[in-house]
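One protein chain omitted, others in place.
Naming follows writing order (A and B), and every chain is counted from residue 1.
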Amino acid sequence: MSYSAPPASAMQSVLRLFSIPSLAKLGVGPLIAAAVLVMIVIVTLLSPWLAPFDPLEMNPMNRLQGPSEEHFLGTDPFGRDIYSRVLIGGRVSLLIGIGAAVVSVLIGLVIGLIAGFFRLADTLIMRVMDSLMAIPSILLAIALVALNGPSITSVIMAITIPEIPRVVRLVRSVVLTAREEPYVEAAIALGSSMPKILFQHLMPNTMAPLIVQGTYILASAILTEAILSFLGAGVSTEIPTWGNIMAEGRQYFRVKPELILWPGLMLSMCILTINLLGDTARDLLDPRLKKRGE
Amino acid sequence: MTLQSFRSKGASRVRNLMAGALMASTALAGSAAWAETTITAVMHSGLRVLDPIITTAHITRNHAYMIYDVLVAVDGNFAPQPQMAEWSVSEDGKVYTFTLRDGLMFHDGTPVTMADAEASLKRWAEKDSGGQIIMDRTESLTATDDKTLVWTLTEPFAPLLDTIGKQSALPPFIMPARIAATPTDTAITEHVGSGPFKFVEAEFQPGVSVTYVKNEDYVPRDEPADNMAGGKVVHVDKVVWSTMPDASTAINALLGDEIDYIESVQVDLLPLLEGDPDVINEKREPLGYQTIGRMNFKHAPFDNVKVRQAAMMALDQQAILSALVGNPDYYEICGAIFGCGTPLADTTGSDSLTSGGDLEAAKALLAESGYDGTPIVLMAPTDVVALAAQPVVASQALRNAGFNVDMQPMDWQTLVTRRASQNAPADGGWNMFFTNWLVPEISSPLVSPMLNGRGDGAWFGWPEDEKIEELKAAFIAASSLEEQQKVAAEIQAHNMEQVLYVPVGQYALPQARRSNIVDMLPSPVPVFWNVKKEE
Partner (left out) sequence: MLGYLIRRVLAIIPVMLIVAIFVFLLLRLTPGDPAAIIAGDMATPEQLERIREAMGLNQPIHTQFISWMGRLLQGDLGTSLISGTPVITMVGQRMFPTINIALLTIVIAVAIAVPMGVLAAWRHRSWVDYAVMSFSVMGFSVPVFVIGYIFILVFSITLGWLPVQGYAAPAEKGFGEFLYRGILPALTLATIYIALIARMTRASMLEVLGEDYIRTARAKGVKESRVLFRHALRNAAVPILTVIGTGFALLISGVVVTESVFNIPGIGRLTVDAILARDYPVIQAMILITSATYVVVNLIIDISYTIFDPRIRY
C-alpha cells in the first residue's frame, strides 16, 4: 500500500482495546476466550515440535487403531497418527482463515473506498456487489475450488470472493458518512491529493468496523474451509486440515468417531473464541455496530 | 473343443470358490403373497448415464441387465448359454445362425425381432473392442427373417459366443432397432428393453434413485438361473436403487431396516453389521476385483521403460491393499495380470510387487534411467471409496524410491475426463492413475483393455507395442488351453517387462442384506431376478 504511517486516530482506536480500564470492564468471559484462543494458536504453531509423529507418515498395517500410549487418539485409515494430524491440521485451517480474512478485508477496503468516494464508480460497483451477494457463497466457493483445483490459494480465493461484497458495503457506508464530515470537505476544498484524502482522512474511519468484520470473516472462513473439505471441494487431501480430517472420517463415523469429533472440537473452540472476541471488540470499538455481517 | 476344455479347468476352481459363498438358486416358490414387495437396494454408485453402450460404468451395465435382455449369456462356468436365442455353428466355424425364442416383447408392446438384434449388435460392435475384433472378421451380419440372424465370418473366430455373451465391460444388450439406430456418439434417450424389469422413467432421479417394476409380460427360460444365464424369474414387484451419500448412512439404514440390501460394504464397517442377526454379509462373487495402476506412455518420464519398471518395483501390494481393504480376509496379493483363480493366471515377474516392493532395485533402475526429477502427475480420485487409497499409498512409495510425485486429488468424474487428454501432464494431461476391474474383465488378453498396443487406438496411456498385438494374435490362434496358457505366460512376462500396467492385487467387497432377502444369485453382476423377499 502506498500510504505512509497509519494516522493516529486508527491506532488509538485499536490501542483502546488493550487499555487497562476497558479490559477491566469486560469481565472474565473474553479473557478466558482470549486465553483459549492463544493456547490453540500456540499449540498449532508449535505443532511440528509437539506432534509425536509425522502427520503424513503412513503405516497401512497399523490402521484404525484405538487410542494407545503411542497414539493418544489412535490411527486413521492409512495408519497415520490422528493426534499429530489434528495438531498440524490446525495450522493450515488457521492459515486459510487468516489468509481469507486479510485478503477480503484488503480488497474490500480498496473497492469500498473507491465506491464510497467516486459517485460514478459507485453505481456500477454496488450492482456487481449486489449480484455477487445474491449467489449463495457456499455454492460459489465450491464451484471456484472445483474449477480451479484444490490448492490452498484457490481455497483462500474461493472463500474470499463471496466475502468481499460484505466488506465493500461496510467500508462504503462508513466512507459515505465520513466524507460529509467538515474536515474531509475541508481537505477536498483545499485540493489535497486523492490518495491523501482516501488513505489519510477516510480510511482511518474504517479501521474499527473492519477489525470487527475481519474477526467474523476469520471465524466464518475457518468454518467454510471445513464445509468445503467435507463436501469434497476443499484443499488437497494430501494436506491435513481440520476439514480434511473430518471429511476422511465421514466414512468411518460409526467405527472411529474421533476422526470427526476431535478436529470438530478444536475447530468449534477456535471459532467460538474468535466470535466471542469479535463481539468484545465490537462493543469496545463501536457500540453502534450491533448487527453482525451486514 | 478348445473353449470347452478352456472352461472345464476354470470351472472346478470357480465352483469350489462359490460353494462356500452362497446359497443354491433353485428353491420352491414360497407362498405367493399378494402384498406388493419392494426391494430397496443401495448400489455402489449413483446411476446417471443410461446408455449401456457408450459407457463401461458398472452401474450402467447393471441397470441394463435389469431392463434389457441379451442373446447369449454366460453361466457360472463362464460357458455361453442361450438366453434370447439358440444358435448353431457351421462345420467350418464361419457361420453362426441364431434363432430367437418365442414370446419376447419389448416394454412398449412390440415383439422382439432379429432386425432389432442386428441393429443392436452393430451399434455395440462400434464401441466394444471385442466387437471390433469380430467385425474385422465379419463378412455379413443379417437378420434373414424375424426369428433368424445369420453372422458370417471371413475366418473362424472361436471366442465369438464368449464375446457376445460376456457380462462386462460392454455386453451387447438388445434394444428396438429404432433406438439402436442412434449414433454411438449420442446417448439414447428412450429406455425400452425386453428384460425382466421395466424402467420407471417418471421416478428416475439421476444420481439419487431409480425404480424398476416387474415386467409381467416377460417369459423366462425354463432352466434354473445360473449366473447371467437361465430363467430370469422375478419374485418381487418393485426394485428401487437408492444412492446414499456415505457408507455410514447406508449401514445405519440397513441396520434400521430402512433398506434391504447394500451392494458393496466397506470392509472396515463390517463389524457394525456383524452384531445384528437380521443382517447377513457375504462375498457375492468369488473372484472380486483387480486393482491396477496405469502409466502414460506418451509423456516423460513414463515414456522410458526403465522409469516404468522403477515405479513398479517401488510399489507394494500389501501396503496398498491393506490401506484399501484392511481385513486380509477380503484381499488377495496377486501378481497375475489375468487375475488369480483364473485359468490363465501366471505370476512371472511380479515378485517385487507381491513381496513388499523392492526399493533398492527401484532406486537403481531410476538412477540408470536418467530420470531428471520431472514431477509425476498422479491423479487421485477422492470421491470413490474403492479408488481413494491406491494413489495415496503409491505416492509415498514412489517418493521413497526417488520420484518427484505431484499427487493431484480430484473427483472421479474429473479423472475420467482428464485421462482422455493426451496433453503434457503440466498442461492438463497426466502420468499415472489407478482403477479397478472385475476379474472377468481382465481374465483374458482378448478382454483386458490394458493389453492393447495400438498407440492412439489403445486404452488411456496409449502404448505403442507391436509385440503385444502379435502375442494376442498368437493367443487367438492357440488351439488348446495348454497353448493358450503358454501364450498367456508370455504376455504376462511381456507386460511385466514393458509395464503396460501394474496389477496391484485382488479384493472383494462384501455385500450385505436383510436376512429376509433370500436366493440372491452369486453373479458378478448383481441381479434382482430369482431373489425373494420373505415376509
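Basically, a residue touches a chain if its C-beta (ideal position, glycine included) is under 8 Å from a C-beta of that chain, and two chains touch if they have at least 3 such contacts.
Since we're looking at a predicted model, the values are computed, not measured.
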Touching the absent chain when the full complex is considered, from B:N327, B:S355 or B:T417 = B:T417
Residue, one of A:V105, A:L223, A:I239 or A:V255, that touches the chain absent here | A:L223
Looking at the whole complex, which of A:V41, A:V102 or A:I135 touches the chain that is not displayed?
-> A:I135
Residue-wise, where is chain A in contact with the chain that is not depicted?
-> 127-128, 130-140, 142-144, 146-148, 219, 223, 226-227, 230-233, 246, 253-254, 257, 260-261, 264, 267-269, 271-272, 275-276, 279, 290-294
Of the residues in chain B, which ones touch the absent chain?
-> 46, 48-50, 54-57, 127, 185, 187, 189, 204-209, 242, 244-246, 249, 252-253, 256, 258, 383, 411, 413-414, 416-417, 420-422, 428, 456
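Just so it is clear, only the chains that are shown with their structure count from here on.
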Cα-centroid distance, chain A relative to chain B, in whole angstrom | 47
Mind pulling up the chain B residues that touch chain A in the complex?
-> 246-248, 251-252, 266, 268-269, 271-272, 318-320, 322-323, 326, 380, 382-383, 385, 389, 392-393, 395-396, 407-411
Which of the residues in chain A come into contact with chain B in the complex?
-> 56, 58, 60-61, 63-64, 77-79, 146, 149-150, 232, 236-238, 250-255
